[in-house]
Structures are given as structure tokens and as C-alpha cells.
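A single protein chain has been removed from this complex, and every other one stays in its place.
So, chain A:
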Amino acid sequence: MLNKYPLWKYLLVLFVLALGFFYAAPNLYKPDPALQITGESSAQIIDEATLTRAHKALEEAGIDYFGETIDPDGRNALIRLRDQEEQLQAQARVSRVLGDGFIVALNLAPTTPSWLSDFGAQPVKLGLDLRGGVHFKLEVDVDAAIERRMEYYLNATKRALREARIRGYVDIDGDNRLETKFRSEDLREQARAIIAENHPELVLDRVDEEGSWNLYAVMTEATRDELADYAVTQNLTTLRNRVNELGVSEPLVQRQGKNRIVVELAGIQDTAEAKRILGKVANLEFRMVARLEAAPSEKQRFEYRSADRAGMSEWLEREVILTGERVTNAQASFDQNGRPNVQISLDSEGGLLMNRATRDNIKRRMGVLFIERKYRTTYERDENGEEVAVKIPYDEKKLLTAPVIQSALGAQFQITGLDSPLEASELALMLRAGALAAPISFVEERTVGPSLGAENIRLGVKSVQMGLALVVLFMVLYYRVFGVAAVIALSCNLVLMIAFMSIIGATLTLPGIAGIVLTVGMAVDANVLIFSRIREELKNGLSPQMAIHSGFERAVATILDANITTLIVAVILYAVGTGPIKGFAVTLSVGIVTSMFTAIMGTRALVNLIYGGRRVEKLSIGGGV
């Protein structure tokens, strides 16, 4: 029978739609404004007592709250608020009461019911332009890392030549090359052999001048790339670590391109604070634990950083063996007995310094200090009598660990005797965080206030509604019953788009909404193509059933061609574009895919249900046919 779908096709359409409605459903539940409380260090446990203090602060301010929860591991607590307007005030109150040890961040807590979230259904993520927040783009100064490495080659070569008693001139020239000059060819060849052995990654080039035998050394392209890559990765890790300190929900720290890092923090308004934390310089110092008999002027006392050893301290010598710049890597690992340890790598300069310091000090202990720029918050009254928070910076130096030196150490060594793999990984993380590989600078910053975000959502929704209304009106007037079928398919397409975006975890932005609006206009194109064909076929004298059949059949190829080319453009947009362009490309491509399904299969199913399998004298498709 003509124009009847087999049962499975109807079921397929129904199934896809049901799935779409199910996964789009979480977007109907409005999220609660909330406060998220985390400890400044992972050792800080949040318990009932902490919550009670927070509650008290909120009650005193007359702020309504409910549904508070603490994560089972005690790292995170969430307090939901009734009123979005009170969120900022609530944050100020609670962070004041809890003090500097805790981070209180603004959050939006999803209210997805469990029957939806149990199946992984989540509301679609909103971009910063819709929910408010800060977007930073940072650039890693790769050249500085390379310069530093050249500096190291310079020092290492000078020392090596001195030790081998080879006299010559050694410096870095204007082209960032290691330049060495010798009095004779013989001296140069000796130096060349030493440099080549110590640093096989350098490319050496002989140049003869009048009375001077020169040798130039540059890094190979591969070494440079490796170094640059390492600098960026290192910064990425450090930034991730610091972003956690801001306590933002779902922060994004992502590498972009060769030397850029994008950081997105939702709900943050105080960009100065965020930049202070992101840009802060942490460092490490390795020092010997002072001997008992050491004079007070030669030693300093430091407390341990970890909470397990809170209150414990050690006396360290004032002299610094080496600092964080020399640390190239630190990795948590296990020894052959399965006990956790941390493997530390130093650059070769650091290795030498370490060797010199440790070879005569076996069985003594060496302390590792973590230095952090911190801010103490005090509250003062300004000239208007209003209370303002004042942040006073200070360097906090705390002891990470003080292990016993078992043998002379070099560029590679390990710290053992750690209690747990967690302790090992934290120590490794701190060591890496202290060794920032290359300086970073802010090259782009975008802040969207919460009111603009809310307004963008409102405007976006309004334009979708208005656009949809106009298209619906037009389609129904122009194509009658067929228009109704197309409009139903179009509405289903919107639901499918939202569902699809929710499932793949795509982020909806303002340009993304524009993409949705555009899709509403363009998605009916497939229907328009089909319906024009049907009208044509009717004019050519085909029976209604035949016209429907061949109209759909013949339009499909055109629709495919047209949509695939548009999809090509959308994919390129996504691949090449950044920020707003990407958001637009995502909804555009999703829209193209879902609209092909709804416009071809969905409309066909509806038309078949209405007209299929029976005698039809006339089709209600407008256009005087």
C-alpha cells in the first residue's frame, strides 16, 4: 500500500522522540542559586560544625536556605538559597564567618529529579555569556622558558670547560645561540667533544674567524618544541590546581593552540581576585635541616603544611640549596614493594647543586619548603562607614616534607616513606606547582555580569519564540494540513536539538541560541522542498498518493546534498573558530542533523498517518492544487 510506513518506522520515530523528550526534560527544572563551600587545602574537612556556623550567619542576615548537603568525603558542601538576589550577600556573610581557611563560591545547583538524573539526563550547560562569569585567555611565554634553558647551557658549559681547564670565551649571542671562542682549533675540538657529550640535544656549528676558532650551539627544533610543550603543560597543571582554589563549580582550564590556555570560571565576579590567584607565583626551596648545635642566626623555624602534621615544625638552615626553577618534574609513583613515593627530576644544574649539597651530608635531613603568596583578609570601615574587605599580601613558607638523605643525590631522586598514595600525589602536585616552567600573561579577558547573562537568556528565548511563531503562522497558512505536519516536526526538532546538546554535554551560548533561531528558519527548508515537489507532481496530474510518494522520494537527494554542504561549513566553523563561533557551529551542526531526521522521517510519518493507505481526493497543501 502506498504511503504507509511499516510499524517499525513509526516505532523508531516515536522512540527517538521519546528519548529526545526525556533527555530534554531536565532543562525544564530551574536550578537553585547555591553556595558551595570547599576547604582551601584538600586536608580541610567540612563537617556539621562548619555548616552550623554557615547556617547561623545566614539566619542572622535573614537569608532563606534549604537542602544543604555535604559530600561523603567532606570536601564539599552545598547550601541552596531561595532567592538569587541574596546570593552575593550570602556569600560575603558565610565567607566572613568561616574565615580564610574556606572558599565560598557561587553556584547553581541543578534540581533535576532523580528519575531523570539516574539515566544520565542533565540540563544543557550554559556558556559564560548566559550565566555570567569570567573567561581568561593566558599566553605562556615560551621564549622565556627557552631563554632560561639557554642560560642553563651557558652556566653548565662554563663550568665544564673550567673543570677541563679549557680557556675560552663563552656567552649567549644576540640570536640566542651559545657562542664559544677559542684561541686554537685544538682547544675548540676538545670543547666541542665536551659540549656534545653533555648536551647531545644541541646542534654544534664551527665557524672560523681570524685568529679565533668559534663554536655555536643551538637547540634543535625538536628540543625547542618539546621545551615549549612542556612549559605549557606544566602551566596547565599548575593553573588547574589554582583554579580549584577558587572553588568554582565546573571550572574549565584548557589548552588552546600552541601556547595559549583558556580558563573559564562561571559565577565569578571579582576578576581581580581570580587573576591574583591564577597569576600568583609559587616557589620551592630545598634546605638542610639545621644541626642541633647550629647558631640561632643560621637557622629558621618552619611549620608543616599538611594537616596531619599541624603544629609540628622543623628548624632549617638559612642557606638555600636550590629553588623551584630547577625542578623539571615530580611524579607520584610506587617502589618495587608497592609503597608510594615521589620521583623528582632536576635539570642538570640542579642535579649538580643537589649532589654537592648531599654527598657530605648523608643521614642528615633535607627540608622542602613551599612558598606561596597569600592574602590575609581583614575588615575595615571606609570613609562612608561601610565595612570593606582588605587583603594584605604575605609570603607563606611551609614545610612540605623533610626526608632523610640516604645517599648522594643527583638530578633524579625519590622521596619515600610516604603514608599513602594520596599523600604522594599531593606532594608531587605541590612540587610541580612550585616549579612554574614559564611566565604567563593575560591576553584576553571577558567578564559577563549575572544580570546580562540572565537578560541574554531572556532575549534568546524570546527570539526563538517569536521566530518560531512567525514560521508556524506562515507554514500553516501556506501549506495548510501539510504545514501543520511540518510545524509539529519543527517543534520536535527543537526538542531533539536541546536533548542532543544535553547528551553530548555541549555548552549553549548566545551565538548558540542564534544558531537555534537560524535552524528554525532553515529546517523548514526540507519540508518546503518536499511540499513544492508534491504540488508540482499534483499539477503534473499525478494522483494525491502518487504525488506524496514521489514528492518525498525525489526531494530527499536534494535535501541531502544541500545539508551535507552546510554541514561541511559548520564543521569548519567548529574546527577553526573560537569562542562565540564554536558555540554557533555546534548548534548549527546539531540542528542540521536533527532537522534532517524530523523533516524527512518525522513529517513523512505524520503525512502517512493523515493520508496514507486510503483513497484521497484532494490534499490540503495550499497553492490551489
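Rule of thumb we're sticking to: a contact is a pair of C-beta atoms (placed from the backbone, for glycine too) under 8 Å apart; a residue touches a chain by one contact, two chains touch by 3 or more; residues count from 1.
The working rule: contacts and distances are computed from a predicted model.
Choosing from "Protein-export membrane protein SecF", "Chemotaxis protein methyltransferase", "Spermidine/putrescine ABC transporter ATP-binding protein" or "MoxR-like ATPase", the protein name stored in UniProt for the chain missing from the display reads "Protein-export membrane protein SecF". Within the set A:170, A:524, A:596 or A:621, the residue that contacts the chain not displayed is A:524.
Here the missing chain is touched by one residue of A:206, A:539 or A:614, and it is A:539.
Across A:447, A:491 or A:543, the single residue that touches the chain missing here is A:447.
When the missing chain is restored to the complex, the residue among A:122, A:233, A:414 or A:463 that touches it is A:463.
Contact between chain A and the unshown chain involves residues 129, 137, 139, 269, 271-272, 275, 441-449, 451-452, 455-456, 459-460, 462-463, 466-468, 470-471, 474-475, 478, 510-511, 513-514, 517-518, 520-522, 524-525, 528-529, 532, 535-536, 539, 557-558, 561-566, 568-570, 572-573, 576-581, 584-585, 588, 623.
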